[in-house]
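To keep things clear, I will list the structure first and then write my remarks on it.
All protein chains but one are shown at their positions in the complex.
On to chain A.
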Amino acid sequence: MSTVRHRPEGLEQLEAQTRFSRKELQILYRGFKNECPSGVVNEETFKDIYAQFFPQGDASTYAHFLFNAFDTDHNGSVSFEDFVMGLSILLRGTVQEKLNWAFNLYDINKDGYITKEEMLDIMKAIYDMMGKCTYPVLKEETPRQHVEVFFQKMDKNKDGVVTIDEFIDCCQNDENIMRSMHLFENVL
């Protein structure tokens, strides 16, 4: 057990940088500190926590991608600031920011393009969370087919990759996706 200890910046600074109120930050920090007394989350803890919500499947791959999305400075651990910044975008951000965040999640190597392989990895990770006992029974090619549908929808110029503009355009034209973006607004 490493003796890394991290103390977050003051409440005022965080209040200024995120869109949370003081009380909300307090509640968030209490939960964060309870689970990670050292003040930072490493990938293992992150995976454990996320896996608790999906008891039937294996959430570790998706948690890995999530971890990379939250760990914006790529130092291998998520501090409270990273955590709260990410949450601020997801819960209180504009639709544009949320879509940006989602694009960042899918773009595993952060090169600005989503390739079919990257999307397939993400898709498999999502399907892994379902586990084995599903109805109808999960088949091997289900994630691949899902990726095909996704690319059909998103890849406008059919060049095999999805850029950020294609992504945002397409999402903004899709009613379902727009509606679902507002789903978690009152989470905190």
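Everything below uses one rule, namely that contacts are C-beta pairs under 8 Å (C-beta built on N, C-alpha and C of every residue); 3 or more make two chains touch, one makes a residue touch a chain; residues count from 1.
Assume contacts and distances are computed from a predicted model.
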Mind telling me which option in "Exosome component 7", "BTB domain-containing protein", "Small ribosomal subunit protein uS9m" or "Serine/threonine-protein phosphatase 2A 55 kDa regulatory subunit B" is what UniProt lists for the chain we can't see? "BTB domain-containing protein"
The one of A:Val40, A:Met129 or A:Val161 in touch with the missing chain is A:Met129
State which residues belonging to chain A touch the missing partner chain. 23, 27-28, 30-32, 34-35, 49-50, 52-56, 65-66, 69, 83, 86-87, 90-91, 98-99, 101-102, 105-106, 122-123, 126-127, 129-139, 142, 145-146, 149-150, 167, 171, 176-177, 179-181, 183-184, 186-188
